[in-house]
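What follows is a single structure, and I will ask about it in a moment.
With one protein chain removed, the remaining protein chains of the complex are shown where they sit.
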Amino acid sequence: MDLNFSPEELAFRDEVRAFVAAHLPDDIQGRVRRGDESQVADDIRRWQKILHAHGWGAVMWPREFGGTGWDKTRQFLFEIECAAADAPIQLPFGLKMVAPVIMRYGTPEQQQRFLPRILDGSDWWCQGYSEPGSGSDLASLKTRAERDGDHYVVNGQKAWNTLGQHADWIFCLVRTDPDAKPQRGISFLLIDMRTPGIRLQPTRLLDGTYEVNEVFFDNVRVPVGNLVGEENAGWTCAKFLLGHERTNIAGIGASRRELARLRRMAAEAVRDGRPLAEDPVFAARIAQVALELRALEVTNLRVIFAEARQQAPGPEASMLKIRGTEILQRITELQVEALGARALEYEGDGEDVPRAVGQYMNLRKLSIYGGSNEIQRNIIAQMVLQL
Amino acid sequence: MDLNFSPEELAFRDEVRAFVAAHLPDDIQGRVRRGDESQVADDIRRWQKILHAHGWGAVMWPREFGGTGWDKTRQFLFEIECAAADAPIQLPFGLKMVAPVIMRYGTPEQQQRFLPRILDGSDWWCQGYSEPGSGSDLASLKTRAERDGDHYVVNGQKAWNTLGQHADWIFCLVRTDPDAKPQRGISFLLIDMRTPGIRLQPTRLLDGTYEVNEVFFDNVRVPVGNLVGEENAGWTCAKFLLGHERTNIAGIGASRRELARLRRMAAEAVRDGRPLAEDPVFAARIAQVALELRALEVTNLRVIFAEARQQAPGPEASMLKIRGTEILQRITELQVEALGARALEYEGDGEDVPRAVGQYMNLRKLSIYGGSNEIQRNIIAQMVLQL
Amino acid sequence: MDFSFTEEQQMLQDSIRRYLASDYPLEHRARILASEAGWSPETWRALAELGLLALDIDEADGGIGAGPVGTMLVSQATGAGLLLEPFHSSAVLATRVVSLLARGEQRATLLGALASGEAVAVLAHDEDGGWFEPRATTAEADGDGWRLRGRKARVYHAPMARWLLVSARTQDGSGVFLVEREAAGVQLRPLRTVDGQRAADIEFDLRLPADARLGGEASAALDEALDLGLAALCADALGVLDRALATTVQYARDRVQFGTPIGRFQALQHRMADMYMQVEQARSMTYLATSACEGGDPAARREAVSGAKVVVGQAARRVGQESVQLHGGMGMTDELDVSHCFRRLLAFELRMGTTDEHLHALQALARAGAA
Partner (left out) sequence: MDFSFTEEQQMLQDSIRRYLASDYPLEHRARILASEAGWSPETWRALAELGLLALDIDEADGGIGAGPVGTMLVSQATGAGLLLEPFHSSAVLATRVVSLLARGEQRATLLGALASGEAVAVLAHDEDGGWFEPRATTAEADGDGWRLRGRKARVYHAPMARWLLVSARTQDGSGVFLVEREAAGVQLRPLRTVDGQRAADIEFDLRLPADARLGGEASAALDEALDLGLAALCADALGVLDRALATTVQYARDRVQFGTPIGRFQALQHRMADMYMQVEQARSMTYLATSACEGGDPAARREAVSGAKVVVGQAARRVGQESVQLHGGMGMTDELDVSHCFRRLLAFELRMGTTDEHLHALQALARAGAA
C-alpha cells in the first residue's frame, strides 16, 4: 500500500498545471471564476479546441479514437488541475456519454462520422433520456419511433435536456416496440438537431437561469443509419452509458476549488469585528467538510485503483456520487453562510455574491440529476449490501 | 392564544415543588441523582406510597378510581417537578398501562380487585406484550392460551419484560384463536406472577445492567375471571393501552433535568485550561439542543391543548415520542462529550461519570422501545400526512 | 394556557387567505415578479380595503389593533400566499415604529396614509456588518435640525416607499428619523433579493428638520418593533413552510415511478415525517415568540424571538432543500411553487439577522443571564 503519487504522476500533474496556466484564456477563466454564464457555449467550445490542439481533447478515450489513453489516475489529476484553474467544464454529453456508446456499439461508419467532431469540438451533443413522466424510472419512457421505410419517425417529448439550445446533435432513447416489456422495446437513436419537427422550449430554473429545455419531437424523420446497436436493444446502450457517465463523478476538483474559495471568503468576511475564519463555530464547520472531502479523495483513489483491476465501474461509484454531491452542496451552503446577509442580494455585482448564491441554488440539482441520491442509495443497499 | 400558565397553574406547580422538596426522602433522591439502581424497586414502592398518602398516587386517573382527576396540564407540570427534583419514576406498567384498560374494559370486580392495589403500590405490575419474534409487528405474537374448564392454560414466551423480577402481576397478550387473522385471535389476560409454570430469565443489557427479562410460560393455569374484555377481542385493549402509554411521552421533565446536569458538567469540566462551557463549539451544541427542547415543550403543550378538546391522543403523539427521545439521547451524548476521556471509566466512582456513561448506553433503548422511532415515523407519514 | 384564536383573529386570517387564493395565483404573481416595479399597487389597495394595513395600528388611532397574535395569523397567510407586496415592511414594521414613536399631527398623518394604502413606509435599519443596532448611521444635532449620515443595506421594499424611517445613532442613544425617499441627499441603489423582491442599499447625507425625529430616544421602541417584525417574519416563513410541506406531500402522492406513487416509498415517507416535525417545531417557536411580544419583559421577548428565528431558520433550510429534492427535477424549475418557497425560505434565513447571528445573540443573552 502506498498512497503517494509516483514521481511520474507528479511530473504529469505539473505538466497539466503549467499547460492550463499558459493556455487557458484570461477572459474565459474570469467568467468561470465569476460564474458568468453569458458566453458559456463559446467558452466551452474554445477550451475544447485548445485542449484538442494539444492532443488532450478526450482524456478518457483510448488512443485509437484520438484520446490520450491516460489511466484513471491521470484523468483524476487532469480534472483536478482544470477545476483548480477555473477552466470551463468539458461538455460531458459528447465526450463521456454518447462517445463510449458509439465506440462500443456503433458501426465503423458511425465512429468515423461522429467521434472526430466530438473530439475537436465541432459537434455539440445533448441528451434525450428523461421525460416528464419518467425520471428515476427511465424505462417507463414514452417517446415513440416508428419505422417508415429507411427512416424512423419520432414523436414525443424529452425533458431535462441540458444546454440543448447550443446542440448540433441529440442522442435519444426511444420506444420502438410498445408491446414489449418496458426495457425490451427501447432503441438508441442519434438525431440531428436541425431535422424539421424538433422544437425546444426552455425551462426556467430555480435560480432564474435557463440551462435546461424540453425537447418536442413532431414527426421527426431520422435515417435508420442513425440507430446505434440493434433495434430494441437500446437499454443495453443506456446502461452502458450510465456506467461511463460516472467517471470522475465525485467531483473532487470542483469541491477543492470551492473549498478554497470558501476559505478565502471566510478570511475576508468580518463578523463581530473579526474575520469569520476565526469564529470557532464556523471554523469547525469548514474543518469538518474539509475532512470529509479529504476522506472522499482517498475513497475516490481507492475506487480508481480497484476499477483499474476489474475494468467496469462498480456500484461503489454510487458512494462517490452521493458523498461528492453532498460535500459540494455543503460547501456552497457554507459559502452562503459566509456571506451572511450579503447573500440576500442575488442580482448585484461583486464576484462572490451572486456566484455563491446562484451556485448554491443551482447545485441543488446535483443530488437530483444523474441518478438521484435516493436511487444511488437503493443501488448501494441492493448491489453492495445485498439487501 | 396565551402561552402563559394561569396563576392557578403556577400556584399548583409551586405546591408540587414544595411537596416534593419536603417529602422525597434524601436517600432515594441521592440514589436517583447518582444513577444508583441497587434499591430501585424499594425506592419506587416507597415513593408511590408517599404520593398515595398525599392523594397523588395516580395523577392521570379520574377521581372515581382514586386518581387526582387533574387535567393534562397539571399532569405535565407534576411530572416536570418530580423529574427536576430527582424523584424516582412512577412505575408505568400498572398506573399508565393496565389500569386504563381495566377501567375501560374490566368488570367492576376486576376494578375493585386490582386498581386500589396499583394505587397504593401494593401490586407491582409488568408487561407481557413483545415476544422474541414479534417486536414492532406485535400482532404476530405466538404465546398460546387454551381454554380448559374455567382456566386458560398459557404456553409461550415473552421478551423485553421490564423489571418483572419485582412484579406481582403481569398483563399479557395471548393468542386464543390460532386460526383467526393475526389481530382477531388475541386476548388480554392478567396473570399472577406466583402461578406455577412461570419462569423469568434475566437479559443482560448493553450497559451491563439487568432490567429486562424473558418470561417463559409452561402450562400456566389462569382463571378465566382474569380475562379482560371478551375473548379474542384483546387487540382492542392492546391498542387502547398503547394510546394511553403515550401520555407524557415527550419526557420533557427528564430532558430538562439532564440538560441542567449537562450545563453543570460543562461548567465544571476544564478543556484547554478553561471551562468547557466557554468553548464556543461546545456551547453551540448545548444551545442547539436547549432550543430544540424549548420548542418541544411548546409542541407538547399544543398537543395537550388539542387533546383536551378531542379526548383521545392523536398521531401527533408520535412526534412527541420521536423528538423527545432524540433530544434526551442527544443530551446524554453531550454529557459523555463533556466528560471526555473520563467517560472511559465506566465502573468507577464519582457522581457524574458512571451515571452519564451508563445512561448514554441505557437510553439507546428510548428510540427502540415503546414503538420504535421508525414505527412512529411510519405513523406520521400514514396517519398525519396521509401518504 | 390557550392555543385557540378568537373569532375575530380567525376572520382576519381567513379574509387575506381567501383573497390570495382567488386573486393571487402563481401566474399572476409571476407577472408581478417580472414587472418593472415588482409589486402590484392594485393588490396593495385590496389589502387596504380588507383593512389589513391598519392591522397594527392601535384602536385609539382608528386601527384594528390586532396585536401580535393577529399579526402572526395574517403573516402566516402572506407567507403561504408568497405575497410580494410590502405588508411586512410597511404595515407591520414601519407602522409599529410610527405607532410607538410619533406624536400629534405627524402621527395622525402618517398612520392615516399608511392605513389607507396611500403611502408605503419602510424601516431602514439593517447595515452591513451587523443587524442588531445602527452603527454606521448617525444623526447629529445641526442648528435646529439634524444632520443624517450613513448607509443602510438591503432595505426591503425601499424602492416603493414614500417614507423611509431611518434608525441612527444619536448622542442620547438611538433615534428614528422620517425621510422622504425622494429627498435630496438620499441615494438608492435598487437591487433584487434572492426571493425576487425589490430592495435597496441607501446612502444618506442630508439635513432634516427637528420634527423629523419621531419621538425621543428610540432604543426600546425600536427593539419592540423589531421583535414584533421578527415574530411576524417567522410567521410568514411558517406559512411558506406549510405550503412547501403540503405541496411536497401532494406531489409525492401524485407522482408515480416504478409503478408506485413515490409517497409510498418508506425512505421518502420518513423524510417527509422529519419535515413535518421541523415545521411543527417552527410553529411552536413562532407561537412562543408571538406570545412573548405580548408580554412586558424585553429580555424574555428577545430570547424567544431569537430562538424562533433560529428554529424557523433551520427548518427553512432543511424543509426548503428537502422540498426541492423530493420534487426531483421538477423541484429545480420555477414552474412549480416549490422553487418560490425555496427562495423565500432562503431569504428568511438571511433577513433581519441570519440564523448564526441570532444563535450568537442567544448565547450572549445566556452568558449575560448567567453572569
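Lettered A, B and C in written order, each chain numbered from 1.
The rule we apply is simple: a residue touches a chain if its C-beta (ideal position, glycine included) is under 8 Å from a C-beta of that chain, and two chains touch if they have at least 3 such contacts.
In this text, all values refer to a predicted model and were calculated from it rather than measured experimentally.
Touch, as defined at the top, links the missing chain to these shown chains in the whole complex: A, B, C. The chain omitted from view is touched by exactly one of C:Gln269, C:Thr290, C:Gln321 or C:Ser339, namely C:Gln269.
Shown as candidates are B:Ile89, B:Val153, B:Ala233 or B:Ala343; the residue that touches the absent chain is B:Ala343.
Residue A:Phe5 is the one among A:Phe5, A:Phe240 or A:Tyr369 that touches the chain not shown.
On the side of subunit C, touch with the chain left out of the figure occurs at residues 265-270. Contact between subunit A and the absent chain runs through residues 1-6, 9, 73, 283-284, 287-288, 291-292, 294-299, 301-302, 305-306, 316, 319, 322-323, 374, 377-378, 380-382, 384-387. Touching residues on subunit B toward the chain that is not drawn are 130, 133-137, 140, 159-160, 203-206, 208, 212, 270-272, 281-282, 333, 336-337, 340-348, 357, 360-361, 364-365, 367-369, 372-374, 377.
Just so it is clear, only the chains that are shown with their structure count from here on.
The most central chain, judged by C-alpha centres against the centre of all protein C-alpha atoms, is C. Centroid distances built from C-alpha atoms place A farthest away from subunit B. Chain centres here are Cα means. That of subunit B falls 43 Å from that of subunit C. One finds 53 Å separating the Cα centroids of subunit A and subunit B. Subunit A and subunit C have centres, each the mean of its CA atoms, that are 39 Å apart. Contact with two or more other chains is made by residues 281 of subunit A.
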